[in-house]
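All remarks here apply to the structure that follows.
A single protein chain has been removed from this complex, and every other one stays in its place.
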């Protein structure tokens, strides 16, 4: 039921990867505004040189769910009665962590007598990005540890125009961070970005793999790993001079981001749009935003990006996208409140857009 | 600081995490486009005005300030789409004409016309050698976002490849534009001008002229779709011909295929098609594959299947209402290509499966 001010309120739970996030959002039907009431996150950080395993991540989410939920509720200032629905990430993502959070969401729904709304993680990113930036109908570049997609809206669906043909760009960066044994705190990608700022003396030659609006990163990672091995063995670079981890990070970023900007530009040309929205964890990267901005400006358009609070997986985006669906009458009955590792962006019927 | 390490041709000031406002598009684009080359106006027109934002919206800048790592405070308001646009309309509208590539700055009988600003470059309609030979000149300008070394390497390699692949196809009898001239280092290639319209436009015209009842279409009544099925078959066989020469296109979409009208009717006449009797002719013509900017030489089933997969997805997203007709394209591909075609289509199954698998990680 709407609160005293006539607003709809949703609580969203996200845990498809190593971030556990719970957020509370309000939609004001009069102004059309979406208001973030709280957005709390706790990240499972694994030691340098390692990735996060589903089992450990799921354990983390189970252990922190109640703590994070309480914190989000307290920060929002709303009472349990005012909440209309509980939204959770149905997928895609890692099975264990997804399930842990789904169980948490079901518990809250049963405990408080609320209805459930299962949300597609990617659609959550897109809708939050649109709401935050005001981009009305952008081409969306969704880049994270698990996904690399170029998406545009058409006829009630977010359609995937291009995507990675193998690993996600974030996965490529994360794994290279492991190769270099860079810290995973706060995030491997962030640390690569900082290191890359010190590089740039040379641009090391890496494969450039774009096929239409699709791209591929595994070959690049393989080559970067080889170069890292050469560097550790003390071998010089192509110009005969030694190169550093910073040069490697710089070259990797320049290459993979150029590919991402290129496929985005191709999609923009294809659909005739000049707005681009970057979402997902890798979207925090300022170099990527800068390159995208240069491309968009040349096309007479604009780039829209958000910061780490909304780019990186969070609960508020699940609450927001869930509430949009809820307002169109969408519900997820308890017996259907499962989650799924595979859940393509274009499977969601987007009833809330024209 | 980090940018100082190498010079970018154009640095675009971009406040981190900022939305640069997009403003109202100015003149009615649709109308302007119609005056232009009506067959190829699918992305941009010649004298497009580019609204240039003067700067980031301070409100959003503040909201997006990346230095604030703390969770948002209680009841922080986000800009909804309406408030964003209203606060950022203070943008300067500026006549934005792309500088011509040097080769086109020299005199010609008619001025070059910018047809599209594609992803890889700009396509001009101009003349080759004499005023009576129209040509398409593709110019790949330096990309300001790309590292200059990487940019030069890619531009040159892609143009050279494009030229070689076109010539190879042409010699093998695959209908593609002939190469007229090129300067890979300077970033341009001039090819034969193909009359007609992109397949994408033609299919949409065709679909647009039919009842929009999705159910009805899905139910079948394939008899109505005869000409479209026929076109799908011609596309399939054109791609098979291409693949047979050892070339994969790398960017197959319905925008990258032209429907060249039969010689008897000039393009001028086909443009004016409105009458019922003429509608049947809408999808007539030879399928000419264009834009080999991402082409590669390959004989592998994997690459060929990926080529088809790229088209399949582009087709589904561009023509959702005709998605079910894609099988006709594949069928004709297989028929034209014979045994090889069968193994490519088997591989396509694998590629599709991988595509679905990819969505498993969040």
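So that you can tell them apart, the chains are marked A and B in the order they are listed, and the count of residues begins at 1 in each.
Keep in mind that, in the parts below, contacts are C-beta pairs under 8 Å (C-beta built on N, C-alpha and C of every residue); 3 or more make two chains touch, one makes a residue touch a chain.
Everything that follows uses one rule, which is that contacts and distances are computed from a predicted model.
Peer 1: For the chain omitted from this view, which of "Ribosomal RNA-processing protein 43", "EKC/KEOPS complex subunit CGI121", "Protein BRICK1" or "Monothiol glutaredoxin-5, mitochondrial" is its UniProt protein name?
Peer 2: Its record in UniProt gives the absent chain the protein name "EKC/KEOPS complex subunit CGI121".
Peer 1: Check the whole complex and report which displayed chains the hidden chain contacts.
Peer 2: Every shown chain touched by the left-out chain: B.
Peer 1: For the full complex, which residue in B:153, B:170 or B:352 touches the chain that was left out?
Peer 2: Of the listed residues, the one touching the omitted chain is B:170.
Peer 1: Give me the subunit B residues in contact with the hidden chain, please.
Peer 2: Within subunit B, the residues touching the omitted chain are 103-104, 106-109, 126-131, 133, 160, 163-164, 166-167, 170-174, 178-186, 190, 192.
We adopt the following convention: only the chains that are shown with their structure count from here on.
Peer 1: State the interface residues of subunit B toward subunit A in the complex, per the touch definition above.
Peer 2: 1-2, 5-6, 8, 10-12, 14, 16-22, 42-43, 48, 50-53, 60, 63-66, 69, 71-72, 74-85, 96, 116-120, 143-147, 149-150, 154, 250-253, 255, 294, 306, 310, 313-314, 316-318, 320, 354-362
Peer 1: Which of the residues in subunit A end up touching subunit B in this complex?
Peer 2: Residue positions touching the partner: 16-17, 31-41, 75-77, 89, 91-94, 98, 121, 130-136, 144-147, 152, 154-155, 157, 159-161, 163-165, 168, 171, 196-201, 203, 208, 210-214, 250, 254-255, 258, 261-262, 265-270, 272, 274-275, 284, 286-287, 289-309, 341-345.
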